[in-house]
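Take a look at the structure set out below.
With one protein chain removed, the remaining protein chains of the complex are shown where they sit.
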Amino acid sequence: MQIFHRSTNTISRATIYGAIFMVAASLWAVLELQRSPYITYAKVARPQPVPFSHQHHVAGLGIDCRYCHTSVETSSFAGIPPTRTCMNCHSQIWTNAPLLEPVRDSFRSGKSLVWTRVNDLPDFVYFDHSIHINKGVGCNTCHGPVDGMPLMFNYASLQMEWCLDCHRAPQKNLRPRDQVFNMRYEQPSILKPVTLDGKEYTDQLSLGTDLVKKYKLRTVADITSCSTCHR
Amino acid sequence: MEEQKQPVALESSAPVIGPGHSFATVTDKISAIVLTRPTSTGWFVGFGVAFLLTMMMLFAIGYLFVRGTGIWGITIPIGWGFAIVNFVWWIGIGHAGTLISAILLLLRQSWRNSINRFAEAMTLFAVSAAGIFPLIHVGRPWLAYWLFPYPNTMNYWPQFRSPLVWDVFAVSTYFTISLLFWFVGLVPDLATLRDRSQSRPAQIIYGMLALGWRGSARHWHRYETAYLLLAGLATPLVLSVHTVVSFDFAVGIVPGWHTTIFPPYFVAGAIYSGFAMVLMLAIPIRKLYGLEDFITERHLQNSAKVMLATGLIVAYGYAIEAFMGWYSGNRYDAFTLWNRLHGPYAIPYWALLICNIFVPQVLWIRKLRTSPPALFLISGVILVGMWLERFIIVVVSLHRDFLTSSWGMYYPTRWDWMTYIGTIGMFLAAMFLFVRILPMISIFEMRTLLPEAEVKPE
Partner (left out) sequence: MTIEEQNGKQRREDVCPGKKNQLDLDTARARIAETKGPEFWRSLEELAGSSEFQEMMHREFPKGASEWLDAVSRRGFLKLMGASLAMAGMTACTKQPLEPIVPYVRQPEETVPGRPLFYATAFTLGGYATPMLVESHLYRPTKIEGNDKHPASLGGTDVFAQASILEMYDPDRSQTITYLGDVRTWGDFLKSIRGPLNAQKAVQGSGIRILTRTVSSPAQADQLQSVLKLYPQAKWHVYEPINRDNVYAGAQMAFGEPVETQYKLENADVIVSLDADFLSAGFAGNVRYIRDFAKRRDPDSGNMNRLYVAESTPSSTGAKADHRLPVRAVDIEAFARDLRRIWESKSDFVALAGPGSGAAWAHKHEYLEMVSAVAEDLKAHSGSSVIIVGDHQPPVVHALAHAMNQALGNVGKTVIYTPPVDANPVNQTESLKNLVADMRAGKVDMLFILGGNPAYDAPADFGLADALKNTNIPVRVHLGLYQDETAELCQWHLNEAHYLEAWGDARAYDGTVSIVQPLIAPLYGGKSIYEMVALLAGQPETSGHEIVQGYWKKQHPGADFDAFWRKSLHDGWIENTAFQPKQVSLKPVQIPDYAASDAKSIEINFRRDPSVYDGRFSNNGWLQELPKPMSKMAWDNPVLVGPAMAERMGLRSEDLIELELNGKKLTAPVWIQAGHPDNSVTVFLGYGRRRAGRAGTGAGFDMYPLRYNATPWFTTGVAVTKAGGTYKLATTQGYQTMDTPEGARPLVRTASLDEYHKEPDFAREDEPPAELTLYKPYPYKEEPYAWGMTIDLNSCVGCNNCIVACQSENNIPVVGKEQCVIGRHMHWLRVDAYYQGDRDNPKAYFQPVPCMQCENAPCEVVCPVGATVHSTEGLNDMVYNRCVGTRYCSNNCPYKVRRFNFLLFQDWETPQYKMMRNPDVTVRSRGVMEKCTYCVQRINHRRIDAEREDRKIQDTELQTACQQSCPANAIVFGNINDPESRVSKLKAKARNYSLLGDLNTRPRTTYLAEIRNPNPELET
């Protein structure tokens, strides 16, 4: 007496093999999801009270980063400009542009603007801008082409593996200190060499390795110690 | 029963299978329990109780997740309490199954055939019970998966120096292999049930599980190879798992943990408690389901002998520990010994010595070896003793270590007890289900024990 149809054999074989792939696929999906913008917000613009355009202010008007982010060279925190900084100019120009009403209102009432934080690290991570700037890590190395962002978003995933990529091989990203705030800076190449102390560099690796020495970077072992970022 | 022909030539007196059985009777008797016989009220009562205990465990664990491990008695310095004690205890119990199935198979101890099936089941359930504890005892159970190596966004791997990581692999491998071994062994019997069951659903379910087994020579050939291979795989595991578990302690520097003798005497202890559990289950089962013919005095005796032997190894372990405490001249080890004998936990320690060393010596007496009630009792005592042993190792070593200023005491809370008793409930519930829906004795392997199975020399 036959309980099952003949096809059951094939079906069962298929399922047995299929199962393996199903499991593998779902695992892969989870890992991908973890790294996706859905989780990291990477390259996703965030709602802001005022649609402030870095593109316009940096590329268009050529304002230096430090004009607004004043403490970036001296403090762990780069600094968000107080309303006054905006008003320095906007008390003169666009004085009654409706878009800027929240700014003027804040200045009048003394109530702060409430922005949405864009580059937001977890609270157990202690990042220090000043030391990165000081060791020749360019703004756009992490923040990306800010001068091309009409609305601000975080360029990188800001996940630990991303931090470690650089901390495990800093020479891949270093640049001369005087180029740190240069948004147009490009890594050295045969076509666009970079000169440092009179020496011409045509590839990032040799430049980076020399900068590591010049700027007295701590060893990779040092800067990958847990307490470098976690306390 | 001189004239009665011994089925298998073994020097022992009692037969491994009662007289007067044929292929048919064996099959009937065993499959009937599952298929035809009505379920006794006793079964329902027993299962009900066990099930309630399981629910209690789930409640305790739920509360644990809400409040945190602080609901237990653990503290600084006693960072590990009941959870780890029970883990080691269960894992230990989980050893008998594979030992019986795999090692005795390779050693051609065919008397194992009647007890290996439920010994294996018992192993599976014990290991699952054990597996719960390492998961729930961590402070942030929802992150326990970090112990597994996988490419995470932290770009960070587990620390392979830690015995806990070894545990993860040892236990999960052991569980998988045991499961496969058990299932493969079941396939032919599942087919038998499929063919004998009347109801359609039963036929389908058993059918699916039987994986289309037809009993052809090719099937049998493949089966034998697979089974043998698995046995070969399982055998080292019997030794490895508890060795790794013992490393959790041996690797630590806590006086009372830091001992090289742990691996052998943990393994011995595991088999010791494992067989105790097998007997505790076998004795009532054979009585209730009238399987005295299949699980005979012989099995009881052999198990008793194994217990006696492993028990002596364990005793030797204790002796060496004590001796080293004195001989090493290490002031901390010496104190640990003193503390076990005279400290606040002296009573559990003496109780442990009585349960694990003195009581089992009565097994030298043949009369007791063959009396089911006595064996049942002694097995119980041994199981208690083995639990106490783990309690002494985990708690009593920790509560007084190096700095007198940080000595402390451990008082288990009701949540500790609820979780522990709960797992026993879960274990029993699973056993009840098993004996009800699967053949608790391997039908076809029993058949091979019958005289008819022997190939007559022409």
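Going in written order, the chains are labelled A and B, and every chain counts its residues from 1.
Keep in mind that, in the parts below, a contact is a pair of C-beta atoms (placed from the backbone, for glycine too) under 8 Å apart; a residue touches a chain by one contact, two chains touch by 3 or more.
Note that the structure is a prediction, hence the values are computed from the model and not measured.
*Asks:* Looking at B:Phe23, B:Phe51, B:Tyr316 or B:Trp338, which residue reaches the missing chain?
*Replies:* Reading the full complex, the residue touching the unseen chain is B:Trp338.
*Asks:* Which of A:Asp64, A:Asp120, A:Asp178 or A:Asp203 sits in contact with the chain that's absent?
*Replies:* Only one listed residue reaches the unshown chain, and that is A:Asp120.
*Asks:* Consider the whole complex, including the chain that is not shown, and state which of A:Ala24, A:Ile39 or A:Ala169 touches that chain.
*Replies:* Checking each option in A:Ala24, A:Ile39 or A:Ala169, the one touching the absent chain turns out to be A:Ile39.
*Asks:* Based on the whole complex, identify which of A:Lys43, A:Lys111 or A:Lys172 touches the chain you can't see.
*Replies:* Only one listed residue reaches the unshown chain, and that is A:Lys111.
*Asks:* Could I get the residues of chain B that touch the absent chain, sorted low to high?
*Replies:* Contacting residues on chain B, toward the hidden partner: 65-71, 73-77, 79-80, 137-147, 154, 156-159, 161-165, 168, 248, 251-254, 331, 334-335, 338, 342, 398, 401-409, 411.
*Asks:* I need the residue numbers on chain A that touch the omitted chain, in ascending order.
*Replies:* Residues of chain A in contact with the hidden chain: 30, 33-34, 38-39, 41, 46, 71, 74-77, 79-84, 106-107, 110-117, 120, 122-124, 126, 128, 130-131, 134-135, 216, 219, 221-222, 225-228, 230-231.
Keep in mind that, in the parts below, only the chains that are shown with their structure count from here on.
*Asks:* What residues of chain A sit close enough to touch chain B in their complex?
*Replies:* Residues 3-4, 8-9, 12, 27, 31, 34-35, 157, 159-161, 164.
*Asks:* For chain B, which residues count as touching chain A in their complex?
*Replies:* On the chain B side, the touching residues are 150-156, 194, 203-204, 207, 211-212.
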